[in-house]
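Every protein chain but one is kept in place in this view of the complex.
Letters A and B mark the chains in the order given here, with residues in each chain numbered from 1 onward.
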Amino acid sequence: MRIQEPNRAGSGSSPTETVVSVLMVGVGGQGILMVSKVLATLCQAAGLEVKQSEVHGMAKRGGAVFSHVRFGAKVHSPLIPEGEADVLLALEWAEGLRWLHYLRPEKGVFISDVRRIVPPFACRDRGRGVAPRYARSTPAEIIGRLGTGYALDATGIARDLGNERAANTVLLGVLSTALDFPEEAWLEVITRLVPPKTVDVNRAAFLAGRAWVENAVLPEPAPEPAPPAADPLLGRIVNRLEITREWCKGCDICVKFCPERCLALDAEQIVVPTDPEACTGCRLCEWLCPDFAIRLHKELPAEAAPAGADVGADAVGAAR
Amino acid sequence: MTDGLRNLQGNAACALGAIAAGCRFYAGYPITPSSEIAEWMAAELPRVEGVFIQMEDEIASMAAVVGASLGGMKAMTATSGPGFSLKQENLGYAIMVEAPCVVVDVMRGGPSTGMPTRPSQGDLMQARWGTHGDHPIVVLAPHTVAEIYTETIRAFALAERLRLPVVLLYDETLGHLVETVATEPPPPEAVVERRWAEVPREAYRPYAAGEDLIPAMARPGDGYRAHTTGLTHDERGFPTQEPAQVAALLDRLLGKLDRHRPLIERVETVEAADADVLIVAVGITARAARAAVRELRRTGVKAGLFRPVTLWPFPEGRFRRQAESARAILVPEMNAGQLVLEIERLAPDGVRVRGLPRYDGEPVAPDAIVAAARELVG
Partner (left out) sequence: MNEIALTSADRFDIREYLRLEMFPHFLCPGCGHGLALRALLWAVHELGIDKDRLAVVSGIGCAGRLSAYVDANTFHVTHGRPLAFATGLKLARPDLTVIVITGDGDGLAIGGNHLIHACRRNLDLTCLLLNNEVYGMTGGQVSPTTSAERYTTTTPAGNREPTFDACKLAEGAGASFVGREATLQVPTLKNLLREAIAHKGFSFVEVISDCTEIFGRKNALGNSPEMVLRQKAGMRPDSWGNRVDRPFRPNPFPTGVFVRKELPEYRELYDAMTAAARRD
C-alpha cells in the first residue's frame, strides 16, 4: 500500500549534511541486526559517520528487538529521540505500531511487514485454539494516520522467492527507495554480508522490495489461520487482574509493556485495566511491576471445573 | 601443680576463659599484641565443635562476630588499638541490635601504629566512647592472668544477660605475662545462656522488654522471622523516626546499665576504708599501685587502692563513698590522663585529685606512685 510519493529521508537535503535516523524494530530471529548492519556498512563505505545501538528484548526468540542507526557527517548520540526517526522500519507489524511515536511527525516514513508474530509472552499461557487478540489495528487504519507509509507482505514476497527469511531484505529494498544510496552500492554490501549460500535469494529479495514500491498495491489481509480444535475448558479460562491500588506508584511500566494494550493509568496515576477481555494472561505486567501491585489470577467458572481439578494440564503444559 | 593449674600467658587465659564460658565462634584479624588469642582459638575451637575464622580485616571480623551471635553462638573477637578503631563501626551495630558478644582490646602504644610491642592504657576512652552516638557499653579491666580468665567468663555472662557487647581491656604486658592460673570449669552460675523467645509468633515483639529492659531474642529458624536493623527501630524491629519511639528505644538501651548496675559493677579495694590518699588505678597499673600502697602503709602513710574491675560504666556510687573520707586522690595511668577526667568529675568537693600519667611505653613504677602520694598528703 502506497500512500504518496515518498519523502527522501532528511527532508530532501543530502544525507551527508544532516543526521538521518533510521529506527528498525522487530522481534528476535527476524534478522534485524543484519538489516541494520547492511545500512551501517553502506554509510561507512560512503564515508559517513554511523552510530548504531540496539537492544535485545526479552533475550529469546520472539522478544522485541530494536536497532537505532544514525548517520551523517557528524553524529553525536547513537539514540534516536522520540519523534525524530526519519524512517521506522518494522519487520513485524505490532512492533511497528509500538514504536510509531518515534516517527518524525508528518515527515517520517513508515515501512512495515504486515505479518504479525505474537510474542511468546503474549501467548504463553493462552489455551490452545484461543484466538489471538494481539495488535488488532489493521494496516489501513495505521497508514491512514501517517504521512508516508508502506505496508507490505514482505514475508509473502520472500516466500515466493524461495526463502521466507529473506523478508528483511525485501524491506531493505523498500528502505533503499527512501535513502540516497545507489542501488549497486546496496547490492554490493548485501552480497558481502549475507551468508554465501543466500546471496542470490537476498539480491532477488532486495530488488523485489524496490520493485514493490514502484507498483504498490494494497495487499489482501493475511487470512487468520483456522484455529485448531480448542480444549473446551481452556477456552473458558478467565484472566482476572487483581490490582492493589495502594501499592501502585504509577510508573507506567505495566502500561507500556502490556502486549495487548489493555492497561492504563487513571486520573490518579494508578493502573486500571481498560479492556479485561483483551488480557491474554501473559503476566508481563505482574512480573514487571516493581511495586507488586498486580497479581493475575487464572480462573475457571465453577461449573466448568471442580475446585482443585487438574484441568487441561497437558494442554497448558504444552503452551507453557 | 594440681590439675587445672596451668602456667599461661594472659592472652591464652583469655582464649581458654572464652571457651570455658561457652564461646564457640571467633573471627579476628592478626595484630600485635593480641594475636595469640586468635592462635589459641584456632586450635581450641574445633575441639568443642566451634568455628574459627580469620577475616580480611577488623571490620569484617566484628561483623562476622555479630552475625554469628545473632545466629545463636557465643562469639568473640580480639584486637589492639588500630583494629579496635576499625571494630567501632560494627560494635555500634551490635549495641543497636543488642547482639551479645565479647571484644578484647589488648592495648599497645598509640596513636596510630604507635608502638606495637609496648604496653599502654591509651584506649580507656576509646573503649567507652569509640563508636558514634549515645550508647551503653560494658568494659572490664582485669589485672592478672588469673583475672583475665575469670573476667573473660564474666564478660560472656554479662554480654548474654544484657544483650550487649562487652569489652575486655588489658595491656600488652598482661597479654604476654605468664602466671599460674586455675583453669577450672566455671561454676554453673557463672555461665549465662542466651534467653530465646518462646512466646507464640503473634505475641512476639522483638524489642519489647519487661522490667529488666532486656528483650528475649528471636532465634533464626524458630519461626519468628524477625527483622534486625541498625536503624532506630520500634518494638517490632522496623525503622522509625517517631520521636516517642526513638526516645523509648534509647531510654531502654541506655537504661540497661543503670538497671543492672549491681550485676555489672565489680571493684576491688585495698586498705581503702581509712585511706588519706586513695589511689585509683586499673589493669597493670593497679599492680604497681598495690605495691605502692603496701610501701606507703609500711612508712606510715594511710594509702588505699580503689581498683575498678568494671571500668565502664564507672562504679560511681562505690567510688564516691570511698572517696568521701580521703584527703586526696591519685590516678596513675599509662596514658596522658584519661581516667583522671572521670575521677575529677566524681571526686567530692575539697578532695584534691592528681593524675600521674605516663605514655612512653613503660609501665608506671611503684616508686613513682609512692613519691607522688607522699607529695600529695605530705
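Just so we're on the same page, contacts are C-beta pairs under 8 Å (C-beta built on N, C-alpha and C of every residue); 3 or more make two chains touch, one makes a residue touch a chain.
Since the model is a prediction, treat every value here as computed from it, not as a measurement.
**Q** For the unseen chain, which displayed partners does it touch in the full complex?
**A** The undisplayed chain, in the complete complex, is in contact with A, B.
**Q** If the hidden chain were put back, which of A:D160, A:E183 or A:E299 would touch it?
**A** Of the candidates A:D160, A:E183 or A:E299, A:E299 is in touch with the missing chain.
**Q** Touch as defined at the start, partner being the missing chain; which of B:A226, B:A328 or B:V353 qualifies?
**A** B:A226
**Q** Among the options B:P30, B:G67, B:P82 or B:G114, which residue touches the chain absent from this view?
**A** B:G67
**Q** Determine which one of B:G133, B:P239 or B:P348 touches the chain that has been left out.
**A** The single option touching the absent chain is B:P239.
**Q** Kindly note down the residues of subunit B that lie in touch with the hidden chain.
**A** Residues 24-25, 27, 43, 46-47, 49, 51, 53, 55-57, 59-61, 63-73, 75, 89-90, 93, 218, 220-231, 238-239 of subunit B touch the chain that is not shown.
**Q** Touching residues of subunit A against the unshown chain: what are they?
**A** Listed in rising order, the touching residues are 33, 36-37, 40, 50, 52-59, 79, 125, 237-238, 240, 244, 246-247, 249-253, 255-257, 283, 287-292, 295, 297-302, 305-309, 311-313, 316-317, 320.
Note that only the chains that are shown with their structure count from here on.
**Q** Distance-wise, how many Å sit between the C-alpha centres of subunit A and subunit B, to the nearest whole number?
**A** 69
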